[in-house]
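Here the complex is missing a single protein chain, while all its other protein chains stay put.
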Amino acid sequence: MDGFVPLNHYLLLSATLFVIGVLGVLLRRNVIVVFMSVEIMLNAVNISLIAFDHYLNNSDGQVFSFMVMCVAAAEVSVGLAIIIAMFRNKPTVNLDEFNILKW
Amino acid sequence: MELLIFYPLAGFCVVMALGVIVSSSPINSAISLIAMMLGLAGVFVLQQAHFLAILQVIVYAGAIMVLFMFVIMLLNLKSAEEDTWSIRPQNTYVSVLTGFLALGALYKIACVIGQAELNSPAAVPDDFGTVVRIGTTLFTDFVLPFEVASILLLAAMVGAVVLAKNKID
Amino acid sequence: MLNLACLVPIFPLIGSIINGFFGLRIGKNAVGKVACGSVALSFLTVLLMFASLLFTPAEERLFEQVLFTWMAAGDFAVEFGFQIDPLSMVMMLVVTGVGSLIHIYSIGYMHEEYSYYRYFAYLNLFMFSMLLQVKGNNFLIMLIGWEGVGVSSYFLIGYYFEKKSACDAGVKAFVVNRIGDFAFLLAIMYIFNIFGTIDFSDVMHMAPEKLIYDSEAVTIICLLLFIGATGKSAQIPLYTWLPDAMEGPTPVSALIHAATMVTAGVYMVVRCNVLFELAPLVMLTVAFIGGTTALMAATIGMTQYDIKRVLAYSTVSQIGYMFLACGVGAYTAAIFHLVTHAFFKACLFLGSGSVIHGIHGEQDMRKMGGLKKQLPITYMTFLISTFAIAGIFPLSGFFSKDEILYHALMDGNIILWGMGATGALLTAFYMFRLVFMTFWGESRVDPDVHPHESPKVMTMPLMILAGLATVGGLLGIPLVHGWHALHNWLEPVLHFDLASALEHSKHMLHANGEHAPSWGHLLVEPEHNVWVEVSLMLLSLGIAITGIVGAYYCYVKKPDLPGKFIKGQWGYDLVNNKYGIDELYDETVVKPTVVGSFFLWKTADQKGIDGGVNAVANTIGWFSKQARVFQSGFVRNYALFMVMGFLVLLILMF
Partner (left out) sequence: MFLTFLTFLPLIGAMGLAFIPKEKEGMIKQVAVAVAAADFLLSLQLYAGFDMSTHLMQFEYSIAWIPSFGVNYHVGIDGISLLLYIMTTFLTLICIIASWSVKKRVKEYMIAMLALSTGMLGVFISLDIFLFYVFWEFQLVPMYLLIGIWGGPRRIYAAVKFFLYTAVGSLLMLVAIIWMYFEVQQQTGVLTTDLMYITENLNIGLDAQKWLFMAFFLAFAIKVPMFPFHTWLPDAHVEAPTAGSVILAGVLLKMGTYGFLRFNLPLFPFASNVFMEYIAWMAIIGIVYGALVAMVQEDLKKLVAYSSVSHLGFVMLGIFAFNHYGLQGALLQNLNHGISTSALFLLVGMIYDRRHTRLISEFGGLAKIIPVYTICFMIVTLSSIGLPGTNGFVGEFLVLLGIFQADGMMAMVATSGVIFAACYMLWMFQRVMFLKLDNPKNENMEDMNCRELITIVPLIILIFWIGFYPKPFMKTFEPTVEHLMTRVSPDNFRPKKHNDEHHATAVDKHEESSSHSEKPKEKSHH
C-alpha cells in the first residue's frame, strides 16, 4: 500500500452507485426521482470509465465520459419536456397513474 | 494520502446517492444529487481527469440539475405522492426484497472486482486529463462521434422545445 | 305366377308415394282411387299367387324369391327376399283382403277430412310394411315390416295430430312397441350367433339339430321373441298402448289394431313354431300370458263406456286367445282364430265407425241407444259379428274359439281352459252389453244430432265382412277328420318332428358329456276324442248364451241394475281403472326415467362432467390470476422483476 487507491475501490464505488441508481429507478414512483436515479447510474459508469483510463493510461475513456454527459444532457432535456407534457394531460408525476397503455 | 481523500469522498457520494432515492421530497433528492455530483467531481480530480471534473461541475451540477430544479418548481411537487405505493404491503416487501437482492449482488460484484490486479495507476503523462489531451483525441480519433453527439444535442433541443410547447398542432 | 311376389308390397308403396307427395294436387277422388286401387291390385296378385300355390303339390309349397343381398359383413349376409308358403299366403290374403275393404270404407269415412291424402299415404305405407313383414324370408326383412307397421301405426294413431291425447297415444304405441322390438332384435342376434344365418327356412330346418330341447339358449331366444310379440300384439305386460291407440281414425283401428298388425305377434310365434316347440318353458309362459291377458282385458272391457275402447280391450282379449292357442301348440287354431277374428273384429270396428259417423263423432255409449232403427245395416252386420265373437253356432267365432278351448284342455291343462272359458263368458257379456247399449233401448243421443245410416261405400265392406264372419268357420270344420281345410293347408309349415329333435338333443347332450333327461312322455300323442270335443262345444255354447242372457238382463230388462251393483265396489273401481297398470308404468318407468334424465343432464352432465372440466379451467385461471401480479402492465414492474431475476441469477451463478 503506497498510498494509491487500488482500481477495485473505484470499481466498487461505481458498482455501488450503479446499484443505488437501479434501485431508485425500480422502486420509486416519482418520475423525476426516477430520472435522477438514471443520472446516478450514468455517473457511476463514468467513474469506471475514468478509473480504467487512469490505470491504463488511455484517454478514450474520458472521451466516452464526455459523450455520456452529452447523452445525459440530451436525455434530461427531452425527458423533462416529456414529463411536463404528461403533467399537462394528467396532473401527477406518479408513474403508476400513467396506465392508459395497460391492458 | 490519496486513500485518505478517496474514502471520505466515496462515502459522501454513496450517502448522497442513497439520499436521492430515499428522500420523499423531490427537492431533497435533487439537492442530494447535486451534492453527489460535486463529490464525484472530486473523485475525478483524484484520477487526474481534471477536464472532466470541471465538466461534471458545469454540466451536471450546473446545467442539468438546474433543469431538474426548474421542473420541480414548475410542477410544484409535494412529497405526499408516494402514499399509494406504500399502502400496498406487497410493494414494501418487494422493495425490501429487492434491496437485499441488490446487496447480495453487490457483494458478489465486490468479490469479482476484488480479483482485479491493477493496484496502482499507470504512469501517466503530464497532460493526462487536460483539455489539450482530451481535445486532441476528440477531434482526431472520435471526430465522427463528436459530430453525431452534436446532432443528438440539436435533436434533443428541438424535441424538448416541441414537447414542451403548450399545444401540439 | 309366384314370381309376382315382389309386386305385392310394391303396389301400396307406389300408392303411398303418389299420395304422400302429390296427394294435394291430384284431388281427393284420385287419392282414394290410387289408394284403393293399389291395395286391390295387391289383393288380386295375391289371389293369383294363391291359385298357383294351390295347384302346387303340398310338399313343394315353399317358394323363395331373393331380390338382392341387403347387407353383408364377413360371413353375415342378409338377403332381401320373400318367402311364399301356406302360412304367409294366409296372412297375405287376410291383410290384402281386409285391407282392401277397409280402404274402400275409408273413402266414405274420411271424406270430410282435409288431409285425406295424408291418411291414405299412411294407410298404404302400412299395407306395404305389413306385407313385407308377412312375406320376408328372414328375420330382418320381417323386422323391417315389423317396425314399418309400428311407424305407420304411430302416424295413423297420431293422425289427428292437433289432439294431444292422440299424439301421446302414438308415441306411447311406438315406444312400447320398441321395447318389444328391442327383445326381438336381441333374439335375432342370438339366433344368428347360434345358426350363422337368419333365414327362416334355414333356421327352422337346422333348429332341431343345433338346439337342445329345453336348453338355456333356446329358452332365451324364444322368450325374447315372445317379448317382441307381446309388444306388437298388445299382451301383458306391454298391452297398454292398444286402448290408447283408439285415438286414431276408426278404420285404422279396424285395420291395424284389430285385423292385421296386432296379430303380427301371433304370426311370428307361429312362424317360429319349431323354436317354440323346443322350449316348453316358454310355451307354458306364452299360454299363461295369453290366458291371463284374455281374462284381464275382458274384465276391463266390461267397464268401459267408450265404444272403441270396449272393442280395443276385446281385441287384446281375443289375441290373448290366439297366444293361448300358440302356447298349447295349437298353431292352426291360433291362425284360424286370427283369420276369423280379422273378419268379425274388422266388421265390429267398422260398424262402430259407422255408428260414430252416423251420430257425428260421439263415442260414448251412454249417449247412444236405440240406434237400430236409424242404422239398420250397421246394426245387422254388427249383430252378426257380435254373435260371431261371442261364439254362437254356426258363426266363425264359434269354430275357432272352440278349437282353442279344446286344445287348451287337451294339450294344456284345466287352468288354461278355465281361463279361456271364463273369458268366453265375459266376451259374450261385454259384447252384448255393447250392442244393447248402442242399438237397443231408449235413445240417449243428443237431441241435436240426427243419426243417419252411412253411405254405400261404407256399408258394402260391412256386409262383406259380416258375410265372411258368418262363413269363415267353414275353413276349419272340426270333428270330421280331413275337413279342417286350414289345418291341411298349414300342415307343411307346422310340421314338426319332435321325436327326431329329441333324438338330436340327446346326441348333443351326450357329446357334451351330460346326461339327457327322459323325454319319453312328451311323445305320447293325446287321443282325439270326438265326444269330448262335442261336449266342450255344447258347454261353450252354453257359456256364450249365459253371457248374452246376462247382458240382456242387465242392460235391457233392468238397465239400472249394473249401476246399483257396481256402486262402491272396490273391485269395480280397480277394473274400471284398468287395474292401474298405466299409472303403475307411469310411476315406475316413465317418471323415474324422465327424472333420472333430468338428473343426468343437470347434475351429472352440467355440474359433474362439465363442472369438472370447468373446475380444471378455473384452477388454471386461479393460478393465472396469481401470476397476474407479475403482469401489472407497468413496464417498470417488468423491469423490476427482470432485474430481480437477474440479481438472483447473479447471486446463484458466481
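A, B and C are the chain letters, set down in written order, and residue numbers restart from 1 in every chain.
We take it that a contact is a pair of C-beta atoms (placed from the backbone, for glycine too) under 8 Å apart; a residue touches a chain by one contact, two chains touch by 3 or more.
Predicted, not measured: the structure shown is a model, and the values here were computed from it.
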item: Shown chains touched by the chain that is not drawn here; value: C
item: Full-complex contact with the absent chain, from C:189, C:380, C:457 or C:522; value: C:189
item: Touch with the omitted chain, as defined above, among C:26, C:47 or C:171; value: C:171
item: Option from C:3, C:29, C:69 or C:529 whose C-beta touches the chain left out; value: C:69
item: Residue among C:85, C:181 or C:533 touching the omitted chain; value: C:181
item: Chain not shown, touching residues in chain C; value: 20-21, 24, 68-76, 80, 118, 140, 143-144, 146-148, 151, 154, 158, 161-162, 164, 167-168, 170-171, 174-175, 178-179, 181-182, 185-186, 189-190, 192-196, 210, 212, 217, 508, 511-512, 593-594, 596-598, 600-601, 604-605, 609-610, 613, 617
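The rule we apply is simple: only the chains that are shown with their structure count from here on.
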item: Chain contact graph, described as a line, ring, star, complete graph or other shape; value: complete
item: Chain at maximum distance from chain B, centres defined as averaged CA atoms; value: C
item: Per-residue multi-chain contacts in chain A, two or more chains; value: 22, 26-27, 96
item: Sites on chain C at which at least two other chains make contact; value: 640, 643
item: List of chain A residues in touch with chain C within their complex; value: 22, 25-27, 34, 95-96, 99, 101-103
item: Chain B to chain C touching residues, read off their complex; value: 90, 94, 97-98, 101-102, 104-105, 108-109, 111-112
item: Residue numbers on chain C that touch chain A, as the complex places them; value: 632-634, 636, 639-640, 643
